[in-house]
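Removed: one protein chain of the complex. Kept in place: all other protein chains.
For chain A:
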């Protein structure tokens, strides 16, 4: 779980890279502005999560799903995120599926002890 408060900050290097990709060439972001954006991002995660959990609870679901997140984004007026995220989700599902297929093939190896256990349990 969370042990230090710094564990709730998102890594500065990644935020800098994301901003650099989005802003025109020659643009910079001051340290104070970056940490403000980083804090805003953490608040955004919490805000999006709580909206999604309340949507899931309305449907009597305990697990929040991809659909809950997309619905929550719509509700929070971040509609512009939905199309790119739907595409990303498809790509993510494909990668996970490929990984699972690969893991099934690898179960004979000694590396995947946990995978073996899971198959035995099933």
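As a working rule, a residue touches a chain if its C-beta (ideal position, glycine included) is under 8 Å from a C-beta of that chain, and two chains touch if they have at least 3 such contacts; residues count from 1.
One rule holds for everything that comes next: contacts and distances are computed from a predicted model.
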Name the chain not shown, per its UniProt record: "Ribosomal RNA-processing protein 42", "SCP2 domain-containing protein", "DNA polymerase epsilon subunit 4" or "Vacuolar protein sorting-associated protein 16 homolog"?
-> "DNA polymerase epsilon subunit 4"
Touching the unshown chain, chain A contributes residues 1-2, 7-8, 10-11, 14-15, 17-19, 21-30, 32-33, 36-50, 52-54, 57, 62-66, 68-70, 73, 76-78, 80-81, 84-85, 88-89, 91-93, 95-96, 99, 114, 118, 122
